[in-house]
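Apart from one protein chain that is not included, each protein chain of the complex appears where it belongs.
Letters A, B and C name the chains as they come in the text, with residue numbers starting at 1 for each one.
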Amino acid sequence: MNGEHLESTVEHKPTYGIYILVWLVLMMLTGVTVAVAGINFGNITVATALTIAIIKSYLVLTFFMHLKTETATFKIFVGVALLFLLISIALLFSDYSFL
Amino acid sequence: MSTIAEHTVGHVHRDDIGSRLGMWLFLFTELVLFGGMFLVYAVYRFTYQHEFHVAAKELNTSVGALNTIILLTSSLTIVLSIIAIRKNNKFLSVFFQISTMVLAFGFLVNKYFEWNIKIHHGIFPGSETLLGKGNGEIIFFGLYYVMTGLHALHVIIGVLLIEVMAGYTIKGRINSTNYVRLEAAGLYWHLVDIIWIFLFPLFYLIT
Amino acid sequence: MIFGSNHIELVNGAFWFIVSISFILLSFITFLMIYFVFKYNRKKGKKAVNIHGNTKLEIIWTVIPVILVMAMFWYGWIGYRDLKNPPKDAMIIKVTAQMWKWTFEYDNGVKTDSLYVPVNKAIEVNLHSLDVNHSFFIPAFRFKRDVMPNRNNSIWFLPATVGKYDIACAEYCGLNHSAMYSKVIVLPKQEYDAWMKNELAKKNASSTQLPIVIDSTKVK
Partner (left out) sequence: MHNNGHAVSYLDYKGKHSGIFAWILSTDHKRIGLLYLMASLLFFAVGVTFGFLMRLELIAPGRTIMDAQTYNSLFTLHGIIMIFLFVIPGLPAVFGNFFLPILIGAKDVAFPRLNLLSWWLYILGALLAVISVFLPGGPADTGWTFYIPYSIRTTTNVMPALIAAFILGFSSILTGLNFIVTIHRMRAPGMSFFRMPLFVWSLYATAWVQILATPIIGITLLLVTIERLFGVGLFDPALGGDPVLYQHLFWIYSHPAVYIMILPAMGVISEIIPVFSHRTIFGYKFIAFSSLAIALFGSMVWAHHMFTVGMSETAQIIFSLLTFLVAIPSAIKVFNWVATLYKGSISTDAPLLYALGFIFLFSIGGFTGLIQGALSVNMHIHDTSFIVAHFHYVMFGGTGFGIFAAMHYWFPKMFGKMYNMKTAKVGFWVLFVGFNTLYFPMFVMGWLGMPRRYYDYLPEFHIYHLISTIGSWILITGLIIMFTNFIKALRSKTTYTAINPWGGETLEWTIPNKPPLENFEVIPTITAGPYEFKDNDEFLMKENN
């Protein structure tokens, strides 16, 4: 147990740089999403906004929340949780979008 | 007959991975909690597409964007505070934690004024102005208040959590070898951020 | 069983189909349990044999139930499809539910507390609720449909036998939920026409005294 613990923290030396870089990208993406919303793409607008939001949360999950350096268990767990949400949305919309 | 202290063993064996695993599992419940509301949002957005467009025009995009920037920055500062404590820089860590709290406070002030203006314009659940509008708009603002309100509640809880962590850091209970609690608080804070990352486009950018 | 509507055959068919399979399987499981308990009883000094499993057997008792339940699904689905799609010439009646009564409105504006229908004529009921959820349930005809505010449901049936059948409310709706009964009265064509003529005359005679129609939106 402890071996696993040491592995996941000591291996990666803490540095500030990467986080500031990620933050800059997040800022940029925020700018992009606001700018894009100004232009009327019609139906694609929502899709674009959501895609950018997904990219942003991916960055937060991977870097800020250290998912990158965690063991496989953590990644599987996140996968299971997201899968549950996706299934719920998909099945719920089997009722609504085909009405 | 001797007295046995409960869980002597529990304290000897610290399991940081276990703690983080537990925190992640807790975050899933938060995620699904908001997920339920996103389901509601999705269904009504599908049902009342046009009215959601019209209603969203009432919201101020720049206020939302400003809050996004504030929260993203606070996410950065909290993660930097963890790096700082790992590098055994207690002062810098506390500084970053306080910055996070200040930013969160800024977010809440911003939110307060935003809500205030809406309420002044007579847009709140049950108001005459709102009831005069279409069903879709009533639901849009209902969702707006409930979702951003619940999110703001999470921000407040997060601030309290970080405040406790800052206290621990100052006292040295959180230090360069034992910082899992700060990590857990950080994880919580990032989740609050992620939820906002979705709330922002769904409410402010669909005009 | 009273054969009162067109749906009965398919619903009963699917029901007895599943019940029979279930009964066979349940008897088989129960028989095996009892047989094993006696045959391999410890009191008889039986020594246990460790058998870890048998993949072939597992596959068999996965595949066979899958096939069986798919058949059940199919049987259930065709009956439902039948229930869902009314013929084009169906006679439309508007049903309004409220705590705790039913109102039936015919296309000529006649309103009644009981549902009068001619025999052998497809009837489509459009269901509306004025307050909470109800459910339009005719046990003898083997169907129900929920009646909800802000939502238009409909269902159709073809009454096959003349007679009187119960209409119940099947979705809990408060204090007198269990008293929310009405009747569907299936009449021969001539009797129905005579009844309708009579009702229409009554309505025209007292039209000024009739209460204002609460929800008069045109039925889709």
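Going forward, a contact is a pair of C-beta atoms (placed from the backbone, for glycine too) under 8 Å apart; a residue touches a chain by one contact, two chains touch by 3 or more.
As the structure is a computational prediction, the values presented were derived from the model and not from experiment.
Visitor: Counting the whole assembly, list the visible chains that the omitted chain makes contact with.
Guide: Across all of the complex, the chain we cannot see touches A, B, C.
Visitor: Residues of subunit A in contact with the chain that isn't shown?
Guide: Looking at subunit A, the ones touching the missing chain are residues 1, 73, 80-81, 84, 87-88, 91-92, 94-96, 98-99.
Visitor: Considering the whole complex, not just the chains shown, which residues of subunit C touch the missing one?
Guide: Answer for subunit C: residues 7, 10-11, 14-15, 18-19, 22, 25-26, 29-30, 32-33, 36-37, 40-43, 45-54, 57-58, 61-62, 65-66, 69-70, 72-73, 75-80, 82-84, 131-133, 135, 137, 139-140, 142-146, 148-151, 153, 166, 168-179, 181 touch the chain left out.
Visitor: Identify the residues of subunit B touching the omitted chain, counting contacts across the whole complex.
Guide: 1-10, 15, 17-18, 21-22, 25-26, 28-37, 39-40, 43-44, 47-48, 125-126, 131, 134-136, 138-139, 141-143, 145-146
Just so we're on the same page, only the chains that are shown with their structure count from here on.
Visitor: Which integer distance in Å separates the CA centroid of subunit A from that of subunit B?
Guide: 15
Visitor: Help me check something: in the complex, which residues belonging to subunit B touch subunit A?
Guide: Residues of subunit B touching subunit A: 15-17, 20-21, 24-25, 28, 31-32, 35, 39, 42-43, 46-47, 61, 65, 68-69, 72-73, 75-76, 79-80, 82-83, 86-87, 183, 186-187, 190, 193-194, 197-198, 200-202, 204-207.
Visitor: In the complex, go through subunit A and note every residue touching subunit B.
Guide: Subunit A reaches subunit B through residues 1, 4-5, 8-9, 14-16, 19-20, 22-23, 26-27, 30, 33-34, 37, 45-46, 49-50, 52-53, 56-57, 60-61, 63-66, 70-71, 73-74, 77-78, 81, 84-85, 88-89, 92-93, 96-97.
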